[in-house]
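Note that this complex is displayed minus one protein chain, with the remaining chains in position.
For chain A:
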Amino acid sequence: MKRRGVILLLALGAVLGIGAPALADGVQSGADVHVAQSLGDRDLTVIIRRVAEVPGPVHVDVVTHAGSPAGEVALTLRAAGAPSSTTRVELGAAPGFHSGLLHVDRPGPWELAVDEATIPFVVPALVPSPWENATYGGFIAAGVLLLAALLLAVSGRPGLALVPSAGVVAAVAVGVTAALLAPSIPPVAAPGTELDPTFDNVMNPYERTSITDFSRPPVNMVPRMEDKDLVLSLTDGSSGRPVDDLMVHDSAFIHLVVVSPSGHLRHLHPVRTAPGEYRARLRDPERGVHAVAAEIARRGGGVQLLRSGVDVAGSAVAPVHDGKAETAMEIREAGRPSTITAKFGERDLQPWLGMLGHMIVVGPMTGGAAEAPIWAHVHSMIPPVPGMPGKPDESVAAYGPDVPFTYSFPLPGRYLVWIQVERDYSIVTVPKVVDVPAAKGVASK
């Protein structure tokens, strides 16, 4: 009798030792969403922090930059167009982080409105995958069957105990197979980046689709001026419908570069004001035709560069860049990699748009920037810190001082180059002119 009790206790221990499964992260682990927004006269970065639990709070940081006027912005969360929570954030005159607290009541597609700008984002649901269920289910069933087999054996029916014993083997086989195969199962299409997010597919992310190519057609961009605002109308290149599926890439929906006739550069991040409509303010613009280039990424992947021009009725005075930096240039002939290193002196640069620095290249210049055949956006990366997933935000001012860029100028000729970094919550733009020699033995085009 005593021995029987010990066996029973051991069997119970075996079952309980398997324990309750810890729910692992679902298909999307979620991450902070950083979006640069040129909202009216302000250049903001809106950071939607990872939503830890649903229903639960959503922390939103609004980062202001130097020269941004003090005031108040309204933050509103909307699901399927219906507002659910709202708050107001007071923006001080000093640049920096300003926090707001909102609330989500369910996972799914959401929209954060910052005044008239709207930012779509997805609140993921934590759903265990089918193979996790099979793994845990297999081991739990094995435990239960083992207990049954032991009970039968100690109650003097070893013949019958063979049945649950066979079950233990089968259940362990299911669990081990699922656990071993899980890493090689291809990931499912993610709502938001590959599929249009809906409440259904966020709640049930393991539904498979037959789609293998998620890419979408190219986009037509029509810029126009509305008062002081540059308004971009984006339409699908195949169906003519408004393009309302832009993804955040390099911390913005659209990286808009506007070059004035005299060569003054603006790097703006238009805000979404309606489906397919984005706008950014041109402060104190110059008169004349401005070259416009927009980098976008549609749902399904792939970054597109859209180029155009717009006539601006501004003043005759050309604005000038006051950013200064020593540069070391190693310019090679066309087609070979050239390196330009900007030296900013102090090690206090902040990441801007997730990067240490940006270099815009336009050329070779024969007429206006709008006609230049080459238009490039070169990045200088922040080296990742081992063991730290994700990128540092702008509050880390510890990078630089040297910012290197390597770019192979495809054609010989004179290029306009602008190097941009962030320091003291202010964007520093350093203009340069680069003359690229022709490759030896090749006539210049």
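In this text, a residue touches a chain if its C-beta (ideal position, glycine included) is under 8 Å from a C-beta of that chain, and two chains touch if they have at least 3 such contacts; residues count from 1.
Keep in mind that, in the parts below, contacts and distances are computed from a predicted model.
J.: According to UniProt, what is the chain that's been left out of this complex called? Choose from "RNA polymerase sigma-70 factor (Sigma-E family)", "YtkA-like domain-containing protein", "Threonine/serine exporter family protein" or "Electron transport complex protein RnfB".
T.: For the chain not displayed, UniProt's protein name is "YtkA-like domain-containing protein".
J.: Going by the contact rule already stated, which one of A:Glu72, A:Glu90 or A:Glu207 would touch the omitted chain in the full complex?
T.: Answering carefully, the residue with contact to the hidden chain is A:Glu207.
J.: Which one, A:Pro124, A:Pro285 or A:Gly300, makes contact with the chain that was left out?
T.: A:Gly300
J.: Taking the entire complex into account, which one of A:Val163, A:Leu305, A:Met381 or A:Val433 touches the absent chain?
T.: Going through A:Val163, A:Leu305, A:Met381 or A:Val433 one by one, A:Val163 is the residue touching the chain not shown.
J.: Tell me which of A:Asp61, A:Asp245, A:Glu394 or A:Glu422 is the one touching the absent chain.
T.: Missing-chain contact among the listed residues: A:Asp245.
J.: Since one chain isn't shown, list which residues of chain A touch it in the complete complex.
T.: 80-82, 133-134, 137-138, 140-141, 144-145, 148-149, 151-152, 155, 157, 160-161, 163-164, 167, 171, 195-201, 204, 207, 209-211, 213-217, 236-241, 244-245, 275, 299-300
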